[in-house]
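Entry: chain A
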Amino acid sequence: MDNLLTVSGVTAGYGPITVLRGLSLHLGAGECIGLFGPNGHGKTTLLQTISGLIRPTSGSIEFDGRELTRLRPPHIVEAGLVQSPQGNTLFGDMRVQETLELAAFSKHARDDRQSNLEKVFALFPRLEERRPQKARTLSGGERQMLSIGCALMCAPRLLMLDEPTLGLSPRLKEELAQAVGSIAKEGIPLIVVEQDVEFLMALADRLYLIEHGEVVREIDRANAPDHDEVMRLYFGEAAG
Partner candidate 1 sequence: KIGVLAPVTGKAAADGQEMVNGAQMAVDELNKAGGVAGHTFELSVGDVGDASADAVATAAERLLGDRAMGAIMTGYASGSNFEIEMMAEQDMVYLVSANSAQTEGIIAPSPDDFGTVWSMTPSYAGYNTEIVPVIEGLVADGKLTLPNKKVAIISSDNPYSKGIAEGMVVAFGEAGWEVTENDLLPFGEINDWRAFLAKIRQNPPAVLINTDYVSANAATFMNQFMEDPTNSLVFIQYAPSVPEFLELTKEKSSGVVYNLLGGVLNTPTNPRAAEVLGKYKAAFGNEPGTYGPALYEQVLIYADALGKVGDPSKRAEIGAEIAKTSKQTAMGKIQFDPATHLSVQSNDGVPIQFYQIRDGERILFYPDQYATGSFEQPGWMK
Partner candidate 2 sequence: MSEPALSITGACKTFGGLKAVDDVSFRVNSGEIFGIAGPNGSGKSTLFNLMTGIPYGPSAGEVHFDGRRIDRWPAHRIARAGLCRTFQKDAEFPELSADETLQISAVYNGGQRRRDAADNVDKALTLVDFDPDRRTMRSDELSVYEKKQLMIASALVSNPSVLMLDEPASGLTKPEIEKLDALLIAVNRTGVTILLIEHVLSLLLSVSERLMVLNYGQILAEGDPQTVVKNPAVIEAYLGGRG
């Protein structure tokens, strides 16, 4: 198999609440996939499970031929699996600059710290302006930028973005789409969770529609995703 990431039959949740019910998906090397679906159906939970913040009760996750299910978060990040979480709650009392420097925490990320920092600032000039500011006082969009910036500082081999456009202005959203696209072109595979399906469709090779903790539809270039059809599907399912 040349799959970089394989999620098979993962069941997970919060204590007594089960959110993911035997979910499976996969991602090939250099591929970019998008997850979408109604609110509260487990997309964030899936990313958290992959990152090791939530222990699955069954199923397995394999990355680059390595079993991740038993590993703890620092080792998963060390392996290159990085995410920018939803809600972008960062380190409230740390300054932008400090946060970004610290984000290059894992061993292999440290070497490229300087060049990565430049990349992040090139992508989000606003962050460079706000370097000495504490994260807690950033505006909603700025915090989102910082969160994505942190993920990039980790030297990801697979990058997961959870609703990256949340609260971004239209222009920034567009710039972000380009930036993410160029990240993908550099060969870093992506998993993007988004409500904005158009944003996703422009970016992703394949889409998964997630509902009730399961993949209910897989759409890829091969079975010709017609834009209107996807929208209809999404509207129909979500409304129902």
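Convention: a contact is a pair of C-beta atoms (placed from the backbone, for glycine too) under 8 Å apart; a residue touches a chain by one contact, two chains touch by 3 or more; residues count from 1.
Selection rule: all candidates are chains of the complex that A comes from, given by their letters.
Note that the structure is a prediction, hence the values are computed from the model and not measured.
Of the numbered options 1 or 2, all belong to the same complex as chain A, but only candidate 2 touches it. For chain A in complex with candidate 2, the residues that touch the partner chain are 38-40, 87, 126, 130, 133, 137-142, 144-145, 163, 166-175, 195, 197, 231, 234-235, 238-239.
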